[in-house]
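Of the protein chains in this complex, all but one are displayed in their positions.
Showing chain A:
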Amino acid sequence: MQKRIRRRYAAERRFKFMGLAAVVLSAGFLAFLLVTMLSNGLAGFSRTEVALPIDFPAAKLDVTAKQLQNRGADLALAGAGLDEVVDKAATAAFGEQGIDIISDRAWTEVREALKSDPTLLSRKARIDVPVSQDVQNALDGGGKPAMRAIVSGMQAKGLFSNKFDFGFLTSADSTDPTNVGIWGALKGSLFTMLVTLLIAFPIGVLSAVYLEEYAPRNRWTDLIEVSINNLAAVPSIIFGLLGLAVFLSFLNLPRSASLVGGLTLALMIMPVIVIASRNAIKAVPPSIRDAALGVGASKVQVIFHHVLPLALPGILTGTIIGMARALGETAPLLMIGMRAFIAQPPEGLTDPATVLPVQIFLWSDQVSRGFVERTSAAIIVLLVFLLAMNALAIYLRNRFETRW
């Protein structure tokens, strides 16, 4: 008897331990992911700059201070050969290898500096410009030995500075890892999510309300219910093909646009919203409906005054889960051309755009190694976006939750 009791306790303990082990394992994976992302990615938010002395009066740039305040400033400076001036300044300051030390796009940084302060034209100035990927590699302890020697010499003189890279948060894709930014993809994601929400939320909630409150229970509604459950489990790539066939080939909407991406993702998350909303509506006690109908409310009044407010926390949770899934989705967007190199942030819903997960995918395929850090930094931005959405969901749920 004692032996059997001991065995029973041991089995209990084993089960409890297994559960704990499962939790620890998943927490471990999560911690590993976060630690690697943060350790790789934090460097992606900063960039190394080098102080480049430029003698503007000696360079004899063929532009006037007035031209720099006009709209044509970019054109004027490109025409005046600013890039050559910057290259010459680099050679003068850092020797033969000077051009390899500064980034190919360093001159655009000088251009911005000139535009914001045209008085620079009449004096010598030191402007912080980004370093090239070769120098970055050397600073990280890799790269070519010749470059490492030059860089360690310059480091001793304290020419480098490490700064938070605001450009990463304000610009779009580029071919040079020292110049890329996430804003284009972030804006594309925002536009896409907006379209998805505007389409999927009203249609999903309306279908749920109809199915729960109005539809008769017969073979047809059963069929619809089964189809919705099936649709929720269809792999996302199939929605991509659907979007390609319907929105691009049939409706002739523009390829790579966030409008089409949003529509496709709306199709994908609609079943999730319908199922969540139906469950939330079902959970509203029938007594509340009966009471409202009893005091003479119409069906529409019952739904809008009583059922939906009570079901709202559940509906919102379902919607946010669906939206979070849509935010992380890549496969269907590849089919409709959102995997392109897009170097300017989209201005409207029909402009070519890309989204955060696709941008991460694109950067992970880049030849240049500087993109590794940038990819991790982009993942951090995506995770922060996701956390913000989930936090909003929790806030809304707590705000509207009623207990009885």
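The rule we apply is simple: contacts are C-beta pairs under 8 Å (C-beta built on N, C-alpha and C of every residue); 3 or more make two chains touch, one makes a residue touch a chain; residues count from 1.
One rule holds in what follows: contacts and distances are computed from a predicted model.
According to its UniProt entry, is the unseen chain "Sarcosine oxidase subunit gamma", "Phosphate ABC transporter substrate-binding protein (PhoT family)", "NADH-quinone oxidoreductase subunit L" or "4-phytase"?
UniProt lists the chain that is not shown as "Phosphate ABC transporter substrate-binding protein (PhoT family)".
From the list A:53, A:95, A:153 or A:202, which touches the chain that is not on show?
In the full complex, the listed residue that touches the missing chain is A:202.
Based on the whole complex, identify which of A:255, A:289, A:306 or A:325 touches the chain you can't see.
Residue touching the absent chain, from the options given: A:255.
Taking the full complex into account, find the residue in A:38, A:224, A:343 or A:389 that is in contact with the omitted chain.
Counting the whole complex, the residue in contact with the absent chain is A:343.
Spell out, residue by residue, where the missing chain touches chain A.
Looking at chain A, the ones touching the missing chain are residues 74-75, 78, 83, 104-105, 108, 142, 174-176, 195, 198-199, 202-203, 248, 251-256, 259, 263, 304, 337, 339-344, 349-350, 352, 361, 364-369.
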